[in-house]
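Heads up: the structure comes next, in structure tokens.
Let's turn to subunit A:
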Amino acid sequence: MKKFASMISIIIALMMLFSLTAFAGEAEQDPKYVEHMNVVIDNTQIAAINPIGSGGPGSATGWVYMMVYDTLVAFDDNTGEYSPNLATSWEWEGDDWTTVIFHLRDDVVFSNGEPFTAADVVFTIEQALLNPGSVAGGTYQTVASAEALDDYTVKLTLQSPKPQILFDCSSELGGIMCKKAVEEDPDKGVWIGTGAFKITDFGTNDFVELERNDLYWGEPVPTKSMSLRYIPEMSTRLMMLMNGEADICFNLSEQDLDLVMADPEHFKTFEYLQNNNSDIGFNMNDPLCGDLNFRMAVASAINRADIALGGAGIYAVPETTGTFWGSGEAFRNTDIPIIPYDLEKAKEYLAASPYNGEEVELITAIPTMINASAVIQNQLAEIGINVVIKQTDPASLMAACSYGSTEYQMYAFVGAFGFEPYSSTLGIFGKAAMQNRATYDNEEVQAILDKAATETDPEIQKEYYYKIQELVAQDIPYINLFNMKQVISALNSVDGLKIANDGGHDLRYMYKLAE
Partner candidate 1 sequence: MIRYIIKRLLYLIPVILCVSFLVFALMDLTPGSIVDSMIPSDATPEMKQAILEQYDMDKPMLYRYAKYMYHFVQGDLGKSDISGESILNMYLTRLPNTLLLAVTSLFIAALLAIPMGIRAARHAGTLTDTLTTVVTLIGMSMPAFWLGLILLFIFSFQLRWFPAGGNMGFVSYILPSVCNGLNMMAGTTRQTRSAMLEVLNADFLRTARAKGVPERRVIWKHALGNAMIPILTTLGGNLSTAMAGSVVIESVFAWPGVGRLTAEAIMSRDTKLACGAVIMTTILYVVMMLLIDLAYAFVDPRIKARYVRAKKVRRRAVS
Partner candidate 2 sequence: MFGKKKKMNTQDQVVLSEQHDSDYVLEVSDLVVHYELENETVEAVNGISLRLKKGETIGLVGETGAGKSSTALAILNMVPDPPGVIKQGTILVNGHDMLHLKREELEKVRGKDISIIFQDPMTSLNPVMTVGDQIAESVMLHEPVNKAEAMERAKEMLELVGIPGERAGEYPHQFSGGMKQRVVIAIALSCNPKCLLADEPTTALDVTIQAQVLDMMNDLKNRLGTSLVMITHDLGVIAAICDTVAVMYAGKIVEYGTLEDIFNHTMHPYTEGLFNSLPRINQKGSKLIPIPGLMPDPTKLPVGCAFEPRCKYATAACREKPVENRQVSDTHTVLCCAYEDPDFMLDRRRKVTDE
């Protein structure tokens, strides 16, 4: 009975919370914009809002972090340039790229009214270092120590030379938290940031309720409150958009998108090409796949247009160059020619390889790549390669193929590219790096990477990264297939969404026009 009573009280409490969020806040609202927006998100659900206590964020978690927390510096994905944010300026001490000093803004307050100081930056980074598995822990992993020189000056000492620390400091995953709030309430205090929005309610893997932070130091945002809800089922998401329960909706199925696009009077779409490449990779340590002729044979025998079509229809855009580089990443070498589709050549290469008609195992996960793999299997069968497809889930695939050890001969998956070229390149081509699923190990690439690590001159960087792309294209440990075109559907009156090709969209200035 007691249990039942407490259950009822929980329900009542929840209902009250909902009603509170509905009526809270009385600040003036630009009549041009609708006060509240409903955002429907997909399986990149928000498991936690706690940069220093939780790991493995989906991309939607990043959106919320960007809305709630601010970073020390800002990074422009397209130009690759850094600009001030919470830090007005920064300088490197010495020339070994291990000590950097940030000068902070002195006019910023947290959403709870606490002033923002250097102590908060030091606190955030120290907490992150205590939890290496947390998202902030990953972001600040190369920091050795953080020190407040005065109220508005912070010195970071790094474990190793790393000019890219600026990029880390621009990541929303390393947003600055309020020391006092976290110390007072370790659970909800972590929700306090200096960002444009503040969190009013949160249900794990379910919803986030956000409200405009009226103390925000930056340009005021047009929408007073937003709720992000996780709707697992695609068709349900579509119906919510069509019903008007949702203003903007992420990740619809292809058929559902056709419905949305068929009604341009009411709906619009935001489209972008994903930075990540859908690719196949070879286990370079395998006697067969380690053979260049075999890889050339495969590369010449595949027809990307058909694979893209089979993989995700019109939402897959076939790769047109021979480089293996993020589609929106800086220093992309588009001059590298693609290996042409030529079955005769492919057969010649195959004859020169040690292949004897045995089964070649290809591991794959996620629906598009599973579909694409079937096409690849057929295409390779034409030159006589007998591919056996093994399906698994993403977590298993990543566990089986990472850190330069791969249990399978080939894989078909999606390579995660970042926008900071050094980290991105190191993660994929570096020896025994996490995403080096091909177990690729080229001394020359490694040597250039070592030099690129501390290079900040864009001209020289370009030279290095172009060279790396050329070398990789010769070795073909990976064959890029296509990039996914992502479509976000919304009501026609919605705009202001800032798209990022890696999925780290900026929802802060999103608005919905009043009728």
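How were these candidates chosen? In short, all candidates are chains of the complex that A comes from, given by their letters.
Worth pointing out:
In this section, contacts are C-beta pairs under 8 Å (C-beta built on N, C-alpha and C of every residue); 3 or more make two chains touch, one makes a residue touch a chain; residues count from 1.
As the structure is a computational prediction, the values presented were derived from the model and not from experiment.
Here subunit A touches, in this complex, candidate 1 (chosen among 1 or 2).
Contacts from subunit A toward candidate 1 in the complex involve residues 7, 10-11, 14-15, 18, 40, 45, 47-48, 50, 53-56, 131-134, 137-139, 141-142, 187, 203-207, 229-233, 235-236, 239-240, 242-243, 245-246, 392-393, 395-400, 402-403, 416, 418, 423-424, 426-428, 432-435.
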